[in-house]
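Here the complex is missing one protein chain, while the rest keep their positions.
Right after this comes chain A.
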(Lines give C-alpha, C1' and ligand atoms only; values in the text may rest on other atoms or scores of the structure.)
Protein backbone atom coordinates (compact mmCIF):
# COMPACT_ATOMS: atom_id res chain seq x y z
CA UNK A 1 0.00 0.00 0.00
CA UNK A 2 1.38 3.38 -0.99
CA UNK A 3 0.52 5.85 1.74
CA UNK A 4 2.24 8.72 -0.01
CA UNK A 5 0.07 8.15 -3.04
CA UNK A 6 -3.09 8.04 -0.92
CA UNK A 7 -2.16 11.22 0.91
CA UNK A 8 -1.14 13.13 -2.17
CA UNK A 9 -4.26 12.20 -4.10
CA UNK A 10 -6.40 13.11 -1.06
CA UNK A 11 -4.62 16.43 -0.89
CA UNK A 12 -5.16 17.04 -4.59
CA UNK A 13 -8.89 16.48 -4.17
CA UNK A 14 -9.05 18.65 -1.05
CA UNK A 15 -7.68 21.69 -2.86
CA UNK A 16 -9.05 20.76 -6.28
CA UNK A 17 -11.91 22.30 -8.26
CA UNK A 18 -14.69 20.11 -6.80
CA UNK A 19 -13.83 21.01 -3.21
CA UNK A 20 -13.84 24.69 -4.15
CA UNK A 21 -17.27 24.32 -5.80
CA UNK A 22 -18.68 22.71 -2.69
CA UNK A 23 -17.05 25.36 -0.51
CA UNK A 24 -18.76 28.09 -2.51
CA UNK A 25 -22.19 26.47 -2.21
CA UNK A 26 -21.60 25.82 1.50
CA UNK A 27 -20.79 29.50 2.04
CA UNK A 28 -24.29 30.27 0.77
CA UNK A 29 -25.74 27.68 3.10
CA UNK A 30 -23.75 29.19 5.95
CA UNK A 31 -25.39 32.55 5.32
CA UNK A 32 -28.80 30.84 5.35
CA UNK A 33 -28.37 28.57 8.33
CA UNK A 34 -25.27 29.67 10.22
CA UNK A 35 -26.17 33.35 10.39
CA UNK A 36 -29.85 33.78 9.57
CA UNK A 37 -31.17 30.50 10.95
CA UNK A 38 -32.99 29.60 7.71
CA UNK A 39 -33.24 25.85 7.28
CA UNK A 40 -32.51 25.49 3.59
CA UNK A 41 -32.58 21.84 2.54
CA UNK A 42 -32.66 22.70 -1.16
CA UNK A 43 -29.35 24.40 -1.82
CA UNK A 44 -28.90 21.96 -4.70
CA UNK A 45 -31.87 23.66 -6.40
CA UNK A 46 -29.87 26.88 -6.59
CA UNK A 47 -26.91 24.92 -7.98
CA UNK A 48 -29.21 23.37 -10.60
CA UNK A 49 -30.59 26.67 -11.86
CA UNK A 50 -27.06 28.09 -11.79
CA UNK A 51 -25.61 25.26 -13.86
CA UNK A 52 -28.43 25.38 -16.37
CA UNK A 53 -28.31 29.16 -16.46
CA UNK A 54 -24.90 28.92 -18.09
CA UNK A 55 -25.55 25.79 -20.16
CA UNK A 56 -28.91 26.84 -21.60
CA UNK A 57 -27.80 30.39 -22.34
CA UNK A 58 -24.68 29.31 -24.20
CA UNK A 59 -25.74 26.04 -25.87
CA UNK A 60 -29.42 26.62 -26.56
CA UNK A 61 -29.51 30.36 -27.10
CA UNK A 62 -25.94 30.99 -28.23
CA UNK A 63 -25.25 33.78 -25.74
CA UNK A 64 -21.69 34.57 -24.63
CA UNK A 65 -20.39 32.90 -21.46
CA UNK A 66 -20.50 36.02 -19.30
CA UNK A 67 -24.18 36.42 -20.15
CA UNK A 68 -24.65 32.80 -19.07
CA UNK A 69 -23.28 33.65 -15.63
CA UNK A 70 -25.59 36.66 -15.43
CA UNK A 71 -28.53 34.41 -16.29
CA UNK A 72 -27.42 31.96 -13.55
CA UNK A 73 -27.46 34.70 -10.95
CA UNK A 74 -30.82 35.99 -12.19
CA UNK A 75 -32.30 32.48 -12.00
CA UNK A 76 -31.09 32.15 -8.42
CA UNK A 77 -32.72 35.46 -7.49
CA UNK A 78 -36.01 34.38 -9.07
CA UNK A 79 -35.88 30.99 -7.32
CA UNK A 80 -35.15 32.65 -3.97
CA UNK A 81 -38.09 35.02 -4.43
CA UNK A 82 -40.38 32.15 -5.43
CA UNK A 83 -39.34 30.23 -2.33
CA UNK A 84 -39.23 33.13 0.04
CA UNK A 85 -42.37 35.14 -0.70
CA UNK A 86 -44.81 32.45 0.41
CA UNK A 87 -42.74 30.87 3.20
CA UNK A 88 -40.56 33.45 4.92
CA UNK A 89 -43.47 34.95 6.83
CA UNK A 90 -44.27 31.53 8.24
CA UNK A 91 -42.43 29.46 10.81
CA UNK A 92 -38.94 28.26 9.93
CA UNK A 93 -39.93 24.67 9.21
CA UNK A 94 -42.17 25.65 6.29
CA UNK A 95 -39.21 27.02 4.40
CA UNK A 96 -37.26 23.80 4.92
CA UNK A 97 -40.10 21.66 3.59
CA UNK A 98 -40.53 23.94 0.59
CA UNK A 99 -36.84 24.11 -0.27
CA UNK A 100 -36.38 20.36 -0.41
CA UNK A 101 -39.54 19.97 -2.48
CA UNK A 102 -38.85 22.83 -4.87
CA UNK A 103 -35.30 21.64 -5.53
CA UNK A 104 -36.64 18.20 -6.44
CA UNK A 105 -39.45 19.66 -8.57
CA UNK A 106 -36.94 21.84 -10.40
CA UNK A 107 -34.79 18.82 -11.19
CA UNK A 108 -37.81 16.93 -12.54
CA UNK A 109 -38.87 19.94 -14.61
CA UNK A 110 -35.44 20.33 -16.16
CA UNK A 111 -35.31 16.64 -17.10
CA UNK A 112 -38.92 16.45 -18.35
CA UNK A 113 -39.43 15.57 -22.00
CA UNK A 114 -41.33 18.78 -22.74
CA UNK A 115 -38.28 20.77 -21.64
CA UNK A 116 -35.94 18.78 -23.85
CA UNK A 117 -35.60 21.45 -26.52
CA UNK A 118 -34.27 23.91 -23.98
CA UNK A 119 -32.55 21.83 -21.30
CA UNK A 120 -31.75 18.68 -23.24
CA UNK A 121 -33.98 16.66 -20.89
CA UNK A 122 -32.33 13.57 -19.41
CA UNK A 123 -29.44 13.88 -21.88
CA UNK A 124 -28.45 17.25 -20.51
CA UNK A 125 -26.32 19.78 -22.33
CA UNK A 126 -22.72 19.88 -23.58
CA UNK A 127 -20.31 22.25 -25.34
CA UNK A 128 -20.80 25.51 -23.49
CA UNK A 129 -17.52 25.90 -21.60
CA UNK A 130 -15.22 26.46 -24.57
CA UNK A 131 -14.82 30.18 -23.96
CA UNK A 132 -13.76 29.54 -20.39
CA UNK A 133 -10.93 27.18 -21.35
CA UNK A 134 -9.90 29.36 -24.29
CA UNK A 135 -9.21 32.08 -21.75
CA UNK A 136 -6.80 29.83 -19.82
CA UNK A 137 -3.59 31.84 -19.35
CA UNK A 138 -1.53 28.83 -18.19
CA UNK A 139 0.52 27.09 -20.93
CA UNK A 140 -0.32 23.38 -21.27
CA UNK A 141 1.60 21.01 -19.00
CA UNK A 142 1.61 19.75 -15.43
CA UNK A 143 2.13 21.99 -12.47
CA UNK A 144 2.86 20.91 -8.91
CA UNK A 145 5.22 20.03 -6.11
CA UNK A 146 6.36 16.47 -5.41
CA UNK A 147 3.54 13.97 -5.82
CA UNK A 148 0.93 16.69 -6.11
CA UNK A 149 0.31 17.89 -9.61
CA UNK A 150 -2.44 19.54 -11.59
CA UNK A 151 -2.98 19.99 -15.30
CA UNK A 152 -3.05 23.50 -16.76
CA UNK A 153 -6.81 23.12 -17.14
CA UNK A 154 -7.32 22.28 -13.46
CA UNK A 155 -4.98 25.04 -12.41
CA UNK A 156 -7.02 27.59 -14.36
CA UNK A 157 -10.26 26.24 -12.84
CA UNK A 158 -8.77 26.31 -9.35
CA UNK A 159 -7.53 29.87 -9.77
CA UNK A 160 -10.98 31.09 -10.75
CA UNK A 161 -12.79 28.95 -8.18
CA UNK A 162 -10.64 29.69 -5.15
CA UNK A 163 -10.72 33.32 -6.26
CA UNK A 164 -14.52 33.15 -6.15
CA UNK A 165 -14.38 31.44 -2.74
CA UNK A 166 -12.05 34.14 -1.40
CA UNK A 167 -14.33 36.84 -2.78
CA UNK A 168 -17.39 35.18 -1.23
CA UNK A 169 -15.60 34.93 2.13
CA UNK A 170 -14.66 38.60 1.94
CA UNK A 171 -18.25 39.59 1.14
CA UNK A 172 -19.51 37.45 4.01
CA UNK A 173 -16.97 38.85 6.45
CA UNK A 174 -17.83 42.43 5.57
CA UNK A 175 -21.56 41.77 5.79
CA UNK A 176 -21.47 39.87 9.06
CA UNK A 177 -19.26 42.44 10.76
CA UNK A 178 -21.69 45.23 9.94
CA UNK A 179 -25.01 46.33 11.42
CA UNK A 180 -26.68 44.29 8.65
CA UNK A 181 -24.98 41.15 9.96
CA UNK A 182 -26.04 42.01 13.48
CA UNK A 183 -29.69 42.13 12.43
CA UNK A 184 -29.28 38.85 10.54
CA UNK A 185 -27.81 37.14 13.61
CA UNK A 186 -30.54 38.68 15.74
CA UNK A 187 -33.13 37.06 13.47
CA UNK A 188 -31.40 33.71 13.99
CA UNK A 189 -31.83 34.14 17.75
CA UNK A 190 -35.39 35.45 17.84
CA UNK A 191 -37.12 37.12 14.94
CA UNK A 192 -40.05 38.43 17.00
CA UNK A 193 -37.67 40.36 19.22
CA UNK A 194 -35.96 41.86 16.17
CA UNK A 195 -39.34 42.80 14.70
CA UNK A 196 -40.35 44.47 17.96
CA UNK A 197 -37.27 46.70 17.60
CA UNK A 198 -38.46 48.07 14.27
CA UNK A 199 -36.57 45.88 11.80
CA UNK A 200 -38.32 44.45 8.75
CA UNK A 201 -37.48 40.82 9.38
CA UNK A 202 -39.04 39.59 6.13
CA UNK A 203 -36.81 41.78 3.97
CA UNK A 204 -33.67 40.69 5.82
CA UNK A 205 -34.55 37.02 5.51
CA UNK A 206 -35.24 37.52 1.82
CA UNK A 207 -31.92 39.27 1.27
CA UNK A 208 -30.16 36.42 3.03
CA UNK A 209 -32.00 33.79 0.99
CA UNK A 210 -31.21 35.57 -2.28
CA UNK A 211 -27.52 36.15 -1.57
CA UNK A 212 -26.93 32.61 -0.27
CA UNK A 213 -28.80 31.29 -3.30
CA UNK A 214 -26.59 33.33 -5.63
CA UNK A 215 -23.50 31.71 -4.09
CA UNK A 216 -25.16 28.34 -4.71
CA UNK A 217 -25.91 29.27 -8.33
CA UNK A 218 -22.31 30.36 -8.95
CA UNK A 219 -21.18 27.01 -7.56
CA UNK A 220 -23.63 25.30 -9.92
CA UNK A 221 -22.39 27.32 -12.90
CA UNK A 222 -18.85 26.27 -12.08
CA UNK A 223 -19.91 22.62 -11.87
CA UNK A 224 -21.13 23.00 -15.44
CA UNK A 225 -17.87 24.65 -16.50
CA UNK A 226 -15.78 22.02 -14.71
CA UNK A 227 -17.57 19.02 -16.22
CA UNK A 228 -18.33 20.62 -19.60
CA UNK A 229 -21.52 18.55 -19.59
CA UNK A 230 -24.45 18.50 -17.24
CA UNK A 231 -27.49 16.33 -16.66
CA UNK A 232 -30.32 17.06 -14.19
CA UNK A 233 -29.69 13.88 -12.22
CA UNK A 234 -26.39 15.18 -10.89
CA UNK A 235 -28.44 17.51 -8.73
CA UNK A 236 -29.98 14.98 -6.39
CA UNK A 237 -31.03 15.95 -2.84
CA UNK A 238 -27.97 14.29 -1.32
CA UNK A 239 -25.78 17.09 -2.69
CA UNK A 240 -27.53 19.42 -0.23
CA UNK A 241 -26.82 17.02 2.60
CA UNK A 242 -23.13 16.83 1.68
CA UNK A 243 -23.13 20.61 1.94
CA UNK A 244 -24.79 20.43 5.35
CA UNK A 245 -22.23 17.88 6.52
CA UNK A 246 -19.41 20.13 5.34
CA UNK A 247 -20.90 23.20 6.99
CA UNK A 248 -21.37 21.46 10.33
CA UNK A 249 -17.95 19.84 10.08
CA UNK A 250 -16.20 23.13 9.53
CA UNK A 251 -18.36 25.18 11.87
CA UNK A 252 -21.59 27.00 11.08
CA UNK A 253 -21.66 30.71 11.76
CA UNK A 254 -17.95 31.22 11.02
CA UNK A 255 -16.67 32.87 7.85
CA UNK A 256 -14.17 30.10 7.05
CA UNK A 257 -16.22 27.25 8.51
CA UNK A 258 -17.79 26.07 5.24
CA UNK A 259 -14.49 26.38 3.34
CA UNK A 260 -12.57 24.33 5.89
CA UNK A 261 -15.45 21.86 6.07
CA UNK A 262 -15.42 21.31 2.30
CA UNK A 263 -11.64 20.84 2.21
CA UNK A 264 -11.54 18.44 5.17
CA UNK A 265 -14.54 16.47 3.97
CA UNK A 266 -13.08 15.90 0.49
CA UNK A 267 -9.75 14.98 2.05
CA UNK A 268 -11.41 12.37 4.28
CA UNK A 269 -13.59 11.04 1.46
CA UNK A 270 -10.58 10.50 -0.77
CA UNK A 271 -8.44 8.98 1.99
CA UNK A 272 -11.15 6.46 2.87
CA UNK A 273 -11.80 5.75 -0.77
CA UNK A 274 -8.17 5.10 -1.69
CA UNK A 275 -7.49 3.20 1.53
CA UNK A 276 -10.43 0.85 1.04
CA UNK A 277 -9.64 0.42 -2.64
CA UNK A 278 -6.04 -0.57 -1.97
CA UNK A 279 -7.10 -2.83 0.92
CA UNK A 280 -9.59 -4.64 -1.28
CA UNK A 281 -7.10 -4.99 -4.14
CA UNK A 282 -4.48 -6.58 -1.84
CA UNK A 283 -7.12 -9.09 -0.75
CA UNK A 284 -6.67 -8.48 3.00
CA UNK A 285 -10.41 -8.02 3.28
CA UNK A 286 -11.89 -10.91 1.27
CA UNK A 287 -15.47 -9.91 2.07
CA UNK A 288 -14.93 -6.49 0.51
CA UNK A 289 -15.95 -6.24 -3.14
CA UNK A 290 -14.78 -3.35 -5.27
CA UNK A 291 -18.35 -2.13 -5.61
CA UNK A 292 -18.79 -1.93 -1.83
CA UNK A 293 -16.07 0.63 -1.47
CA UNK A 294 -18.25 3.58 -2.39
CA UNK A 295 -20.89 2.68 0.16
CA UNK A 296 -18.37 1.92 2.86
CA UNK A 297 -16.55 5.21 2.49
CA UNK A 298 -19.80 7.04 3.11
CA UNK A 299 -20.37 4.95 6.21
CA UNK A 300 -16.94 5.96 7.46
CA UNK A 301 -17.61 9.62 6.75
CA UNK A 302 -20.87 9.20 8.64
CA UNK A 303 -18.97 7.75 11.58
CA UNK A 304 -16.55 10.67 11.53
CA UNK A 305 -19.44 13.14 11.57
CA UNK A 306 -21.05 11.24 14.41
CA UNK A 307 -17.90 11.45 16.50
CA UNK A 308 -17.62 15.11 15.64
CA UNK A 309 -21.12 15.88 16.81
CA UNK A 310 -20.54 14.01 20.07
CA UNK A 311 -17.14 15.49 20.88
CA UNK A 312 -17.05 18.77 19.01
CA UNK A 313 -20.59 19.89 18.24
CA UNK A 314 -19.55 23.39 17.21
CA UNK A 315 -17.46 22.03 14.30
CA UNK A 316 -13.74 22.38 13.75
CA UNK A 317 -13.57 26.16 14.12
CA UNK A 318 -16.97 26.85 15.65
CA UNK A 319 -17.27 29.09 18.68
CA UNK A 320 -17.69 26.86 21.72
CA UNK A 321 -18.70 29.79 23.90
CA UNK A 322 -21.57 30.56 21.53
CA UNK A 323 -22.53 26.91 21.33
CA UNK A 324 -22.71 26.44 25.08
CA UNK A 325 -24.87 29.47 25.72
CA UNK A 326 -28.19 28.45 27.15
CA UNK A 327 -30.47 29.01 24.16
CA UNK A 328 -33.85 30.28 25.42
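The rule is simple: a contact is a pair of C-beta atoms (placed from the backbone, for glycine too) under 8 Å apart; a residue touches a chain by one contact, two chains touch by 3 or more; residues count from 1.
Please note the rule applied: contacts and distances are computed from a predicted model.
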*Per UniProt, the name of the complex member that is left out, chosen from "Ferric reductase like transmembrane component", "Simple sugar transport system permease protein", "Amino acid/amide ABC transporter ATP-binding protein 1, HAAT family" or "Sigma-70 family RNA polymerase sigma factor"*: "Amino acid/amide ABC transporter ATP-binding protein 1, HAAT family"
*Any idea which of A:57, A:207 or A:280 touches the chain not displayed?*
A:207
*asked:* For the chain not shown, which residue from A:122, A:148, A:193 or A:285 touches it across the whole complex?
replied: A:193
*Touch with the omitted chain, as defined above, among A:116, A:178 or A:238*: A:178
*Considering the whole complex rather than only what is displayed, give the residues of chain A touching the chain that is not shown.*
174-175, 178-183, 185-186, 188-190, 192-201, 207, 211, 321-322, 325-328
